[in-house]
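The complex appears here without one of its protein chains, the remainder shown in place.
Chain naming follows the written order as A and B, and within any one chain the residues start at number 1.
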Amino acid sequence: MSGIEIERLTYHYPGTDNASLKDVSLKIPRGEFAAIIGANNSGKSTLCCAISGIVPHLYHGRMHGIVRVNGTDISVMSVSEIARDVGMVMPIPGNQLSGFHYTVFEEVAFGLENKGMQRDKIIERVKQVLLMTGLEDLAERSPYQLSGGQQQRLVLAASIALEPSILVLDEPTALLDPMGTTEVFTLLQRLNRQGTTIVIAEHRLEFIAEYADRVIALYNGKKVLDGIPQDILTSSVLKKIGLEWTRYTQVAVLARERGLWAAGKPLSTSFFDTVNGMVKK
Amino acid sequence: MTQKGFQICIDNLTFKYSEKIIALKNISLNLIAGECVALVGHNGSGKSTLARHFNGLLRPFAGKAWIQGIDASTQSVSQLAKRVALLFQNPDDQICRRTVRDEVAFGPKNLGYSEKKIDQLVNKALSSFDLLPFQKTNPHDLGFSERKRTALASILAMDTPIIVFDEPTAGFDSHEINLFVTTLQRLREEGKTVLIITHDMDFVAENTTRILCLLNGEKVFDGNARDFFSDNNLLSNCRLLPPQVVRLSTHFRQKRLAVTPKEFIEIA
Partner (left out) sequence: MHPRASYPTLFIPGDSWLHRIHPFNKLCYILLTGVSAYLLPGEWLKDIVLLLINLGFLLSAGIFKSAWKLIWKTMLPLVLFMIPIHGILYPGNHTLLISLQWFHLYREGLLFACNTLLHLLILLVASLLFVFTTLPADLISTISQTAGSPVLAYLIGSPLLLLPAMRERIVTIQSAQQSRGLDTQGNFLKRCYGLFPLLIPLVLGSLIEIEQRSVALELRGFKSEHPKTFVRKVSDSRLQKRVRQLMLVLTICIIGYRVVG
């Protein structure tokens, strides 16, 4: 099967007794936009790392269970082999730059050079990706001259240049201003529509409500909820696992209590659904 | 302009990194005791640069900064630390002690408080951020958000009349944001002056009494949340988005702009 399959995954970081992931099973089919939500330390980052093979290949530790990417068990693959299918973006952009490329252009080209792609094709691809990420004017700058937000886009550009079929992002927008966050999500949506599977760990549920088509909630390393955003994001379980409804949902709940919510309409998670759900007095 | 009676008084401040790079242009503002003010703007608008003038880390190129009526240019950073505490974005830029407790006590110790007072302040700060169970733990064995909470507690424990937070809630989950909100309420009751730099507009709408907005180093707004969020042009120029409830309230043309879900329903 293409996409991601996780079977009964349990993982301990080296030297810890408490498992960071406990018996997690899930399937993310090709082309899905999946969001992983949960309080801090619930296992979101670890799950991201497990899909890209960083766990256990680079961080070691004890792992049970199977992770398959596009049908292959990743425990038998090397990290760079996995990286051909899975791109990964981590929260601190500065630490993901290669550290020895003097221009933004070359930073993006680096992964393609390592794949041995033809020079003309690399140039074409890099230009295309820089345009997509709005970095075209900064191509000749040093990567370390960029601001945090620009570096985050650069890391994303370097990752999508490799055309991974799956893109895993661990809180990629923590440093960005609201418009910057929207730009990143819009870009992810565009990639998703072109067929890239997106897996993103994110705190801000209003963005997930707008962009994701699947939500997986973790609590204490266990998968506790899994379904479409509409169901998961309005679930009453959210509060119990340390999360809060979006303001839209909060409004809908209050409106329903006061009889201001259209009968039979489900609770909303987005602006438009809330507008449509409210009944005029 | 008189600087008396203000906790922070910035008078026509300009700051340049070089002849060409002007980071802040002719900024004037006054903050009084008990205010909880949001400082917002796009990435690179000069928010952090402005905050660094409040405790003397940066010195104005032109203009003046008065802190509790004292000319900041006559004081060293460590002298100003008794009046203004400043939280930096990345906790890893400050954590230097082997236990969470020692880390939180670092600031108050530098300020020369008595042992007894330090103990009290540290306990209060630790409990505000749910850190008491970790007080003997090495901060580097904790996750990022716990390290961030440790950094927040260490700023709180300094017990200064003015506190500036740079992106205090980035990377926090909703429980952690609530801890911070509760702490803010307490600080307000204690009459502290609080300034928060943040990108979270929902947080701003619900928890601050006044908004300052910078655009390319210039102050373009100083006023209340309702006026700020009803100016759509200004918001988009500053790369900001209106909070969720404000969007709804604007859409329904409510007679008063609501900023919290409760308000929205009450007005509806």
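As a working rule, a residue touches a chain if its C-beta (ideal position, glycine included) is under 8 Å from a C-beta of that chain, and two chains touch if they have at least 3 such contacts.
None of the values given here were measured: they were computed from a predicted structure.
> Which one, B:14, B:49 or B:99, makes contact with the chain that was left out?
For the chain that is not drawn, the touching residue is B:49.
> With respect to the chain omitted from the figure, which of A:14, A:71 or A:116 is a touching residue?
In the complete complex, the chain left out is touched by residue A:116.
> Touching the left-out chain: which of A:35, A:69, A:130 or A:158?
A:158
> Touching the absent chain in the whole complex: find that residue among A:126, A:179, A:215 or A:251.
Hidden-chain contact among the options goes to A:126.
> Spell out the interface residues on subunit A facing the chain that's missing from view.
Missing-chain contacts on subunit A: residues 52, 54, 58, 79-80, 83, 87-88, 90, 92, 94-103, 105-106, 109-119, 122-123, 126, 141-142, 144-147, 158, 162.
> By the contact definition given up top, give the residues of subunit B that touch the hidden chain.
These residues of subunit B touch the chain that is not shown: 17-18, 21, 23, 43-46, 48-49, 52, 55, 57, 76-78, 81-82, 84-86, 88, 90, 92-96, 106-107, 110-111, 140, 154-155, 158.
Keep this in mind: only the chains that are shown with their structure count from here on.
> So in the complex, the part of subunit A that touches subunit B is made up of which residues?
Listed in rising order, the residues of subunit A that touch subunit B are 38-41, 91, 147-149, 171, 174-182, 203, 206, 242-244, 246-248, 250-251, 254-255, 258, 260, 271, 274-275, 278, 281.
> Which residues, counting only subunit B, touch subunit A once they are in their complex?
Going by the criterion above, the answer is residues 41-44, 143-146, 170-176, 199, 201-202, 236, 239-241, 243-245, 247-248, 251-252, 261-262, 264-265, 268.
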